[in-house]
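The complex appears here minus one protein chain, its other protein chains still in place.
Moving on to subunit A:
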Amino acid sequence: MANTTAAATPPKGITRRFHGCSKIGEYEMIQKLGEGTFGEVHKARDRRSGKMYALKKILMHNEKDGFPITALREIKLLKIISHDNVLKLEEMAVERPKAEGRKRAILYMVTPYMSHDLSGLLDNPDVQFTVAQIKCYMLQLFKGLRYLHDNHILHRDMKAANLLISNRGRLQIADFGLARHYDEPVPQRGRGNGEARRDYTSLVVTRWYRPPELLLSLRRYTPAIDLWGAGCVFGEMFKRKPILTGHSDINQAQIIFELVGSPNNESMPGWDSLPGAQSVKDWPRQTGSITNKFNMLGRTGLDLFQKLLMLDWKKRINAIDAIEHPYFKEDPKPMREEDIPRFNDSHELDRRNARKDHLPAAPAGGTVGGGPNGEWTGPGGPPNTGGPWMNGDRQRYGARDQGPPGVPAGGRGGFDRRPPGYENGGPPQGRHQPDWGNGGRERGPGYGGGRHGNGPPPGDRRHILPHQARHGPGGGDRDTYIPSYEGGARPREDRRSRGPDERPGDGRRGSRDSGNSRDGFINDRPDHNRGYGGRDRAGDSRNFGRERRDGRTRSRSPDRRDRNRDRDRDIYRR
């Protein structure tokens, strides 16, 4: 397994321009961080560099369509983006099954290892956030969002658990399992988030972070949906818990309107023509309690908060303007990343495990709500707040390296910080990728599935989500993160050619890295030639995903081959 030859013989100058796939043996698995319906996450050390990575397994549940399109899209997307505040996909790693009987290779997505996720950090009683620190995180979040939106990408699953934080104060947006190409003009300074001209699926975003326009089934939504989630995260950082915890979609809308006031033609123009608006009209009028409940944000903080939680998705502040909001210019000034203290590793996964005893058991049930509007029915237990971490059961979670809480980061020294100006992340080059991501089209011209049509959909499958985890092998002790739709019904999958039953069951391969790192954030991002030229290509690495071929190997029929070929090849391959 250990790639000793590679270590001994340095790469011989073959630059793999298409590099991006290595053998699992190049990673040393350190601990399993979690296991769930959708996959496993391992913390692993790269044998070549010694750096820590998180390896997320891609499960191939349903091979009816070959390599899961959802994974493919996520990989393709992650491969073309690069920003300090977006989790980077380092490469893919292939594990070749050892047993004869198993034919299929297992694939892992390799991402840098991050010590915390925001959700876990907020639940860690040892961690106190200062306002300056919150500003630092929010700025980073907005910068990441500005980059994504400017590159025509909607994240569509903004939430605290998807925001990973390194022990160097770096925040990164993770989990692009729901992301898609945004086919519209990107947000411009001072002009909100623009308008969409085509339909997208409204079955996105974890419920607690889902904006009102999605709850009312707006299909032509904009990057504003991600900004709503950012607003929820902003409030959550002060409240130290999710601020809008609806137990069903309908309840989610109710508590949103309780907080920010009922929609009317001024606060949310066009709301009453949205598909889901009917029931809202019967609700008592609310004036909103946001100023009372969030007065700890201060005047300007509250102003930003309200602009993020603006019902009118056309006027909701965009990421560009949020970065320039006076809140980030007044005292206390945003902390510099390197000044943020280090904390115990905290992941959303642990947090849920830790409080298992205090919370009522995950809601029983699992029935699929099937009302006429789809969105408005179902028993819907609390949505899983789950994050990019798969959950695992505790026993499996190996011994943790518990550093002393709150040790200041200064003790480590030697940050390999990027030169000043990195925060801007460089202007995204690609404003529009004509060929890219269009696969996510929800609704082709001839769409006849009816799933997202106006007719009764086959139930809003997302209601069952919290229960799905119970099918996991671990039984009730396990609490798997499943996003707001059942695994099989990934919302972007609604292609005409597939019925709901045929959808790949991979669902969300939701997890990222986990565990702890004394390595902290891996800051260097070699943008090219991350190559492991030392790979020995001959033989097994090429057998990836393939059945053992009937004894046919490269070395057959020596008659027509140069005798030295193998040796030559070795030189080449190295």
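Note that in this section contacts are C-beta pairs under 8 Å (C-beta built on N, C-alpha and C of every residue); 3 or more make two chains touch, one makes a residue touch a chain; residues count from 1.
What we mean here is this: contacts and distances are computed from a predicted model.
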item: Among "AAA+ ATPase domain-containing protein", "Cyclin-L2", "Vacuolar-sorting protein SNF8" or "Ribosomal protein S2, flavodoxin-like domain-containing protein", UniProt-listed name of the chain not shown; value: "Cyclin-L2"
item: Sole contact to the chain not displayed, among A:S49, A:S82, A:S267 or A:T300; value: A:S82
item: Selected from A:C21, A:A277 or A:L302 as touching the chain missing from the view; value: A:C21
item: Subunit A residues touching the omitted chain (full complex); value: 13-21, 63, 65-67, 69, 72-73, 75-76, 79-82, 91-92, 94, 105, 151, 426, 428-436, 438-439, 441, 444, 495, 497, 527-528, 535, 537, 542, 544-547, 552, 554, 557, 559-562, 565, 568-569, 572-573
